[in-house]
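With one protein chain held back, the other chains of the complex are shown just where they sit.
The first chain written gets the first letter, and so on, giving A, B and C; residue counts start at 1 in each chain.
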Amino acid sequence: MISGKFFAAGSDRRIFVAIVLLVAAAIVVPVLNVAVPAGSAFHVPPYMVALVGKYLCYALLALSLDLVWGYCGILSLGHGAFFALGGYAMGMYLMRQIGSRGVYGNPDLPDFMVFLNWKELPWFWYGFDQFWFAALMVMLVPGLLALVFGWFAFRSRVTGVYLSIITQAMTYALLLAFFRNDMGFGGNNGLTDFKDILGFNVQANATRSALFAASAIALALGVFVTWLIVSSKFGKLLIAVRNAESRTRFLGWRAENVKLFAFTVSAVMAGIAGALYVPQVGIINPGEFDPGNSIEVVVWTAVGGRGTIVGPIIGALLVNAGKSWFTGALPELWLFALGGLFVAVTLFLPKGIVGLWDQWRDARAQRQVSVAAEAGTDIDPTPPKIGRAQSGAPTGEWAKPSGGPEPQPAE
Amino acid sequence: MSKSGTILYLDGVSVAFDGFRAINKLSLVLDRGEMRAIIGPNGAGKTTMMDIVTGKTRPDEGEVFFDGQVDLTRHDEAEIAMMGIGRKFQKPTVFDSHTVEDNLVLSLNGPRSIFPALFHRRSAEEARRIDDILGVTRLGDKRGALAANLSHGQKQWLEIGMLLAQDPKLLLVDEPVAGMTDAETEETARLLKDINQTHSIIVVEHDMHFVRELGVKVTCLHEGAVLSEGTLDFVSSDERVMEVYLGR
Amino acid sequence: MILPALRCPPLILSLSKGHKSAVFAFLSFFLSLLVVFTSPASADEAALRAIIAKFAAAQNFKATEAVVQELAATSDPAVERPLAALAEGDLYFRKSDSAVFIGKEAGQAIKLADPLTSAEAGEEPKAAVTKIKVNNALRRSIRDALGGLTLGSPDANARIAAADTMFKTPVAANVEALDAAIAKETIGSVKLKLEQARASSVLVSDLPEDEKLAAIDVIAGIGSRDALSLLTGYETGAEGALKDAASAAVASMNSTLALWASAQNVWYGLSLGSVLLLAAIGLAITFGVMGVINMAHGEMVMLGAYTTFIVQNIIRTSFPGLFDWSLAIALPLAFLVSGAVGLAIERGIIRFLYGRPLETLLATWGVSLILQQAVRSIFGPTNREVGNPSWMSGAFDIGELSVTWNRLWILAFSLAVFFLLLFVMKRTSWGLQMRAVTANRRMASSMGIRTPWVDALTFALGSGIAGIAGVALSQIDNVSPNLGQGYIIDSFMVVVFGGVGNLWGTLVGAFSLGVLNKFLEPYAGAVLGKILVLVLIILFIQKRPRGLFALKGRAVEA
């Protein structure tokens, strides 16, 4: 039924295209990496596989933020926390896989516990030697945190700035907590020196390609699931909550449950992104909880265009590619470029790249309509559902302090 | 006063914001099937009264009962809406980035939990009701238009349509005809009277022409309490009412 | 060994209680006068020179220490000059002839002076002389030796300093000297100090037990940390009735000190609160009043701190005499610099974003990155030195409460800024306009208020105040490009906790978070304490979704 709707209705081509591209990348890139000889022009170097694989995880993270921010108006400044928790769950599995190959050769304890003189494995490390358990935790831990946090916050109707700030407080508190060596997660150094994943060497080229493919498929699935959610009646409800939360209440909807569901699903997606990220970069440490990281995710989403599903993916890929390039080519200048980008995007591209594209297409359609109208024909410009759904900036509760909107040059 | 037979029963209700008494020992009773018009100058407490009935604001003291037995002060907005109290806001509040049709889809009465919404498919019955409502509210040709692009009057109609879709027992309608043409105003009055055949209604309105058109009992609020109650002619000839509206 | 000091003629000395360096500077100065105008009834000068010459041969600290002791044992006031110079690291010997001099660096050369008479003795290149090294242990010995020599000083402060030194380093031999000094003493407060010093010396002497018991009483009466330290040390080695008396005294002092400790904690909490208040108060304007989520707020603070650095730099190179005024000069400049940058940000970026507060978050985050990197490019990535003016250095005691001057000034300053701001907002027409624009932009503009200018100036005011905060924070924190980052999250927490749009909320929020933090710290540790505070804020916001001092009523709910 669901897939029937997806393929038959063709309701948003760009979703379809994105999924096809991602699946294609998941197949083609590993093949070009592993099977094509290194000298060939079609060879994808392992370096690129690792790099783009990392970007894809970021893209999934940005997509998860898009679900809550773009569609539901919840600006989470703590999404990096869910990402990091998923990453830690995966990292714990990878640490347990090292077994006695650690530098001290202790079969049970990870190295960092050995040299801090720990005698036995803390209880919360139990079970992580099993992949299925770790995989479950990857989703459960961020999901549960989001559920508990959201249940408190949304039920008490913490909204707008207040919500953003407490999500930031949440990730900041976790950052400080994970820095503590006593927590048993390796402190500042985090978890590293991974050897195997599911019995395959994490550093092997084939494993890396497989992880790349897994990331691409996960992202494709993420796109599909997000699309399913936002194109259902629930998705309409999400947008309704973003537009006028209290109005939905007067219609009998429980806005807090709507938000809670979206927030939890989003956290799970972020957790999965983190879990795929860790084996590819080879380390997870508290730095991922840094509030600055979470703000950067917001920026990727804004650059691509929030509330558009493909926008955040494009934003994450572009900004990170830019960051990779700048930090290598113009290391002294890259913060200027990054900062300038944020300013420029907010000023001139309030709806992001995808929003700009829609605007341009709408303008063209408008011209066609007026031409057609003059010719006496009647063309109905059906507005693209997802792209345009965005058009009202998600002000809602936010607009209050400064009153009515001022002129906005880019609109 | 007995609560039985009433659809809405307010007794001795007071609420204050930072020392300012918005509602002051207000008592108001609406019988089942009744339509009531409420008038009063700005700040008389009309909107706050609606906030109390719909659960947005908790009264400091007093009783608020729905349908003779439900204590509304113990429920929140969503529960109250599910019990059957619908509200149209003074400033038309529709979902701007949804189409007219989707606005109605979200308002149709039915299950209000997450998973049914996630796997919801529109039934023939729902499609028919939407068509009906679009016909009644004359928004048939705007079905696919974004609510944000509607005129003020059309938004008013859409919100009334949303109320209809919700199919509540009691409708609270705040200034339904602001921004409407005379013809539309008359049309709205006719529609409300029509709805009143099967529903109880409270209408807040400044437009005396419209209130006269409705031809129902009128309550005038002032400084959070009932100043005068009766037919429009009775109320408008009340000296205190005249003083409030004209005097100061 | 310090005993012979008593037989010296009284020295004209002025000892300030403050820095050791100051003490030594005074010492040298007055000693030079002394050498010129008095003829010391002293040991033979040649003998002294012979001892001093041994410094050149001292291969290690132990050897140097022996020479110091030998010099001190002469009890000749003239030895204070070379000893003071040694403590300061200013004593050198010439490689060619092993002659010992007092030296002062002058560029690539060392200016030499005679160690006893301070007569100029020419210049040598650095390579031709060797510095006689000194370490903490040596400095301690010298301090003790000099302390004994100043017991008979005509300056009361010098005698108190000497008594304090003797109190901390009790020697049995001091008792006799102190007895004599007590007999001569006329000033009550000094006498008390001398008696305390005597008591500490009595404990280590072989005087009878009842004298020692009396001494324990005297020391217990002081009640300070030093006294406790002394008695605790004594207690471990004592026996019988003396041990019991010491233990009892230690116990009672400990309980008194515990009370003082909680008072101290409150003070620390207030002081931390004042820092939070300073950091947050500008944000209370830009974020609280205007609704701009200004992530570049921390960088405004940083700009203020760098302005202080520049001002001090100019003063250091051009007007060294004005150094104590540097902060006063920096204040208006920091306000102008940060205010101007704020104005530029408002005019250039933020005014296009009113009504879209989330976008202001992104844009100002970008601005903060740019400002950080700009400062890094201009001033370099390392910390810059901003000095404390003398009136902000050091500490004073109220009972056992130790209050540092810089914290006290910052507390006073933060309150002054707060009330000034409150005055501007509540009592001036500008403040009225500001509030009018916030409450209802359209109405305000139709009443003839030029809303764009009010917006711009309000933002500039908030930024300027952040700059002022930077001047104060430069006194206690790093002046580096990362300065602002450290405060931004805390600032937002304070404003949100206190309630957006309410200045009093920010005040109460800052101080309550500060005190809370400081009371958690001793139990939970600094890290866990901070985490707990964050968790409490999160929980608090659930209870009061709009902060401590929320505005109520219909208008608030959008």
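As a working rule, a residue touches a chain if its C-beta (ideal position, glycine included) is under 8 Å from a C-beta of that chain, and two chains touch if they have at least 3 such contacts.
Just so we're on the same page, contacts and distances are computed from a predicted model.
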{"item": "Protein name, per the UniProt record, of whichever chain is missing from view (\"Multisubunit sodium/proton antiporter MrpD subunit\", \"NADH dehydrogenase subunit L\", \"Urea ABC transporter substrate-binding protein\" or \"Membrane bound protein complex subunit mbxK\")", "value": "\"Urea ABC transporter substrate-binding protein\""}
{"item": "Chains shown that the absent chain touches, full complex", "value": "A, C"}
{"item": "Contact with the hidden chain (one of A:281, A:344 or A:365)", "value": "A:281"}
{"item": "In chain A, positions touching the absent partner", "value": "13-14, 17-18, 21-22, 25, 45-48, 50-52, 54-55, 100-107, 111-112, 114-117, 176, 179-181, 186-190, 192-194, 202-203, 281-283, 285, 287-288, 310, 313-314, 317-318, 320-322, 324-325, 327-329, 331-332, 334-335, 353, 357"}
{"item": "Missing-partner contacts on chain C, residue numbers", "value": "19-21, 61, 89, 131, 133, 135-137, 139-140, 143, 225-226, 228-236, 261, 264-265, 268, 271-272, 275, 372-373, 376, 380-385, 387-388, 393-395, 402, 404-407, 475-482, 485-486, 517-518, 521-522, 525-527, 530"}
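Simple rule for what comes next: only the chains that are shown with their structure count from here on.
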{"item": "Label of the chain whose CA centroid is most distant from the centroid of chain C", "value": "B"}
{"item": "Chain at the geometric heart of the assembly (C-alpha centres)", "value": "A"}
{"item": "Chain A and chain C, separation of their C-alpha mean positions in angstrom", "value": "47"}
{"item": "Chain A-chain B separation of Cα centroids, rounded to whole Å", "value": "42"}
{"item": "Per-residue multi-chain contacts in chain A, two or more chains", "value": "246"}
{"item": "Shared-contact residues (touching 2 or more other chains) in chain B", "value": "56"}
{"item": "Interfacial residue positions of chain A with respect to chain C in the complex", "value": "75, 149, 152-153, 155-159, 161-162, 164-166, 168-170, 172-173, 176-177, 179-180, 246, 291-292, 295, 298-299, 302, 332, 335-336, 338-343, 345-347, 350, 393-409"}
{"item": "Complex interface listing, chain C residues touching chain A", "value": "287, 289-293, 295, 349, 351-363, 365-370, 372-374, 377, 437-438, 440-442, 485, 489, 492-493, 496, 500-501, 527-528, 530-531, 534-535, 537-539, 541-543, 545-547, 556-558"}
{"item": "Complex contact set, residues of chain B against chain A", "value": "54, 56, 76-78, 81-82, 86-87, 89, 93-98, 102, 105-107, 109, 112-114, 117-120, 144, 146, 148, 162, 166"}
